[in-house]
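Apart from one protein chain that is not included, each protein chain of the complex appears where it belongs.
Our next item is chain A:
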């Protein structure tokens, strides 16, 4: 049984870490980008960002004043039980979100869409989102808490494509999204770009968002052809001639991640999601004996999450 108090205190620590500490994989990616950047203004911007990450850590203040919309991804093993059950879990995550919005402080971004009511704590109807995943292994009782504080208004789009649109159509919509939201830097690039392909409209959006927020820089899809497409899209995005803030430059994309889901036979749904210059994510695994292990890789897309068959066949996956 996972103690509920430990879930809440760990969740509070994760809220702080996500807002304040730039994940190492993204930082390494941005440093590599900064080393190649030769546009005067975009180069200045990247250097300022690198200084900003240091300032955030030194001062223990949020990296960015727009601290996004905090949400939770929760994953657990097949044997996991939570003290108080799933209702207690959700209450703990809502409390952690509210407490640390005031504690860090974060910007209380969440408001009612019509009445603009602001509880000043990032909690409200449907906020924070809590999404779940389950894993057949490792065995034993463990739970992963992942918080993502993604920025909100620009850099994300959806389009219904068809099989006849092909890779050429995918590239067009990808470029359209990057150029449209890259102008004036509205997408807060260079960023990790997530692309969802297939599923239904809603799951396509979910896949693209998870591809952007739950995979690390340098990670490649387990399907070699999709992995090659990821490389190609990264290269393509960095060939636009646009950099940070939409200034002349060569770095738009720190990495491109593609996730797929089976879709209607007539369609090829596509979504594009840009994470941002702060790429706020933090992860911890909690065990029943009270151990807590912090990391920054959500490790969400396991073979089990990408399974294709009716029955889960771990032996086949391992053999591939």
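In this section, a contact is a pair of C-beta atoms (placed from the backbone, for glycine too) under 8 Å apart; a residue touches a chain by one contact, two chains touch by 3 or more; residues count from 1.
The rule is simple: contacts and distances are computed from a predicted model.
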Omitted chain (choose from "L(+)-tartrate dehydratase beta subunit", "Phosphonate transport system ATP-binding protein", "Amino acid ABC transporter permease" or "Cytochrome c-type biogenesis protein CcsB") - UniProt protein name: "L(+)-tartrate dehydratase beta subunit"
Candidate in contact with the missing chain, chosen from A:6, A:76 or A:245: A:245
Hidden partner chain, touching residue among A:172, A:201, A:220 or A:307: A:172
Residue, one of A:79, A:120 or A:231, that touches the chain absent here: A:120
Residue among A:14, A:27, A:62 or A:82 touching the omitted chain: A:62
Interface with the undisplayed chain - residues on chain A: 19, 40-41, 44-45, 48-49, 51-53, 55-56, 59, 61-67, 101-102, 104-109, 111, 116-118, 120, 153-154, 159-162, 164-166, 168-169, 171-173, 175, 179, 183-186, 188, 236, 239-242, 244-248, 276-278
